[in-house]
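Heads up, one of the protein chains got dropped from this complex, but the rest are sitting where they should.
Order as written gives the chain letters A and B; numbering starts at 1 within each chain.
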Amino acid sequence: MHLPKYKLEKRLPPPLWFQILTPVIAVVISLLISSIFLLAIKQDPLQAYLYMFRGAVGSKFAFLEMLVKATPLILTGVAVALAFTAKFWNIGAEGQLYAGAFAATWVGIMNLPLPAPLYILVVVLAGFAGGAIWALVPGYLKARYKVDDVVTTLLMNYIMIYIVGGILSGPWRNPKTMYPASVEIAQNADFPKLIAHSRVHFGLVLAVLAVIALYFIVRRTRLGFEIRATGTNAGAARFLGINTLKTIIYVAMISGGIAGIAGAGEVAGVQYHLIQSISPGYGYDGIVIAMLGRLNPAGVLLSAIYFAMIITGAQVMSRSLNVPPYIASVIQGVTLLVMLAMLLSFEYRIRRER
Amino acid sequence: MEQLVGMKGVRKSFLRTVANDGIDFSVGRSEVVSLLGENGAGKTTLMRILYGMYTLDDGEIRIGGKTVDIGSPKDSIALGIGMVHQHFTLVRTLTVLENVILGLPSPKGFRLDYASARTRIKEISAKYGLEIDTEAYIWQLSVGERQRVEILKALYRDVNVLILDEPTAVLTPQEAQGLFKTLRILRDEGKGVVFISHKLQEVMEISDRIVVLRNGKVSGQQMKSETTKEELARLMVGRDIVELPAELTGTPKEALLSVSSLGAENNQGIQALKGVSFSLHAGEILGVAGVAGNGQTELEQVLCGVRSATSGSVRYHGQELANASPKEIIDAGIGRIPEDRMEAGLVLDLPLMENLVIEFFDKAPFSRGILLNYRAIERAAEELMREYSIKAAGVHEATRTLSGGNLQKVILARVLSRNPEVIIASQPTRGLDVGAAEYIHNKLLEQRERGAGILLLSEDLNEVIALSDRIIALYEGRIMGIVPRSKFDLEEIGLMMAGSTTEDGNAPSEV
Partner (left out) sequence: MSDFLTVTFWVGFLAATIRLATPLILATLGETFAERSGVLNLGIEGTMMFGALAAFLTTYFTHSLWLGVLAAVVSGMVFGLLMAFLAVTLGLSQHVSGLGITILATGLAYYLYRAVIGSPTVPPHVDSFNTLPIPLLSKIPVVGPIFFDHFALTYIAFLLVPVAGYVIYRTTYGLSLRSVGENPEVADSVGISVHKIRYSALVIAGALMGLAGSFFTLAEFNLFLFDIVGGRGWVSIALVIFANWIPVRVLWGALLFGGVDAIGLRLQGTSIGIPFQIYLILPYLLTIIMLILIARNASYPSAMLKPYRRE
């Protein structure tokens, strides 16, 4: 029997409506696939998703909590999106977040005699610096020695997380409680609340600024131009005079810095001190968010909010229904893979081989 | 003589080009047939059809007297036809032995049988003069040795006809002699050998019979004993097709770019440029004629800053540009139209307007500090689009959507927008239709009028002859001669491109 063979054929970039519709379809398909796992434990998917939706945005309180969750996700999403645009595979946003949290705490517990706005600025800068430095190592290694960025950024995550662990159970261990957690940062360093009686904090402003910065850097600056050229065709970029080595190093630093700000935000805006579990994987979520958002600012913002909804929604739902909150990770993983597969349709179409 | 392979009326087209236009070709037992011709003459295409890599549009192939249908290399190998390509199909990190038996079923089932394979290879090796260490890794071997492995691969599979595509392109003279020894043994053993080449000297040395292709047709067939190099050169380039060049006005002025003793290696580590020296003057087009693989690509790459020179210098206004970075060369004011449009000349996934300014994006008015001035970029792009009649929906279009001719116009527009004094144009009309090619030619002539010095590297001899004030013939990385327009002689240039010097044995000196 002669089976018809299908092959993938390159195509021209698709129209805008297609580009917007595709992530939406990906989301729907992912929810459908994930519902298999809900059915497997004899839960009604529709009911579960309804609870999730209500738990995420069903009430003012839920919505605000969702925004708190979205804050670090937007930041890591932006960080990863920027890096991926230059094809710097920054899987280390988690470690960079921890580095930023670490640096922010450091200046925070120094109790510097600074007025509030200034101290907050210092905390933010420290967060940025921490993340930037942590990303600089793998960035430099890739640019100069072509060492694989995926593995190095990944390994750096574990190193930083353990460093923080070591510091927290050692020199920074809270002497009063003997918990492996730092003392509280200076009050003047705390991020102010944006909305009274909620946990929504200044970090959200930084997150939105980061989204704008992503747009601005990539679309309006010289560096952004170099980033886009390097990311789409590094060989041609080099021929045409662009210093791809410098570009990758800058990208690594800025990307790491933004992830570091996410860490600073969690310390100064949510926890007020440094704990080991300052991030339940925001750095990794950022990767999924960046891919789902197709690396552009609006997409990243929407994806981050979508993910925040899934995470908070799943937590609330799991309290009412007998569904583990980890369904959120499952949905995330499925969404990423489905989105990836659908992105193919932007570059190729299926043709029957004659 | 028994005919092993007969091809009749073979026709093959790719998109708009006719590569083979009704070709008859045969290979007999115990003979070496050479397929001679320039780039694009159709030699490789014809043999790839025989080897099963392409399917013919029209025509017939007979093997051993029977008409056959060859759909893939597996078919042709089964029919006893083997081919040694220009780019070796060997896995670098495997040994000679492993490469030869790759893909073949093992006599011991799933276990590899190195011992019996080794014995057989040693037999073939000895018989045909193909000494090789079966345990050596391919990356350890010289190019000549790798070629021997390719031949062994074919002989191991019991071929009767062996096709070699430009085999001496990568060999030293000694290695070439070794190859010829092997080919003679093959012939004496009753095999048929097809030798594809553009090198007259060698063709005259090794062939029994020579078939010359030009523009997809057979322009002539001769027995080696009955012909001369000059006759073959004439058949290759065809006196009657190219009109005598019109007179070019103006006289060239001072030297702008001085290249002296330039040396460079290619990607395989072999010396691709050997002591190249010339100077490019203002107001002239200096054409570099040569068949692909003789150093044109490497010359372009060195002058454009993407390949390092192992020796020599490139001086421009007192600045040393050999081993300069692309940015330094751009900033020096040299315009570069690269051979590889899609992987060097343009970043296809960027919008058109960005590609129109990309080499200069850090200069005013396109940049102000760290910001890009998109309004200026847009304006400049729109103007260039108008001036060069670039067909696109708008300057925001993804560059990928443009046709080949328009892509080249984008590069041209960008390069010429800064009025460069020196322009390096490499294969500028390759793959373009007549209209687009003519446009590019006119633009280059315009620049020449303006006083720019243009280095035109092209494998299209007609183009080089039509446009150049002087022609350099490049062969195996060396300049065989530099000929002024007044002395253009097609036959002589063809000879130089194919490796010969002039009658008196001296290469014409620089004029």
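As a working rule, contacts are C-beta pairs under 8 Å (C-beta built on N, C-alpha and C of every residue); 3 or more make two chains touch, one makes a residue touch a chain.
Given the structure is predicted, the values throughout are model-derived calculations rather than measurements.
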Response to the item:
Out of B:Ile70, B:Ile101, B:Leu256 or B:Leu474, the sole contact with the unshown chain comes from B:Ile101
Worksheet, complete the sentence: Missing-chain contact among A:Phe191, A:Phe225, A:Phe239 or A:Tyr284 belongs to A:Tyr284
Practice prompt. Over the whole complex, note the residues of subunit A touching the chain we left out.
Written response: 7-8, 37, 41, 89, 91, 141, 145-148, 150-152, 154-156, 158-159, 162-163, 165-167, 169-170, 284, 287-288, 291, 322-330, 332-334, 336-337, 340-341, 343-344
Practice prompt. Kindly note down the residues of subunit B that lie in touch with the hidden chain.
Written response: 73-74, 89-94, 98, 101-106, 110-112
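Just so it is clear, only the chains that are shown with their structure count from here on.
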Worksheet item: Okay, in this complex, where on subunit B does subunit A touch?
Response: 304-306, 325-327, 330, 338, 342-350, 354, 358-359, 361-362, 367, 370-372, 374, 398, 400-401
Worksheet item: If you look only at subunit A, which of its residues touch subunit B in the complex?
Response: 12-13, 220-225, 228-229, 232-233, 235-243
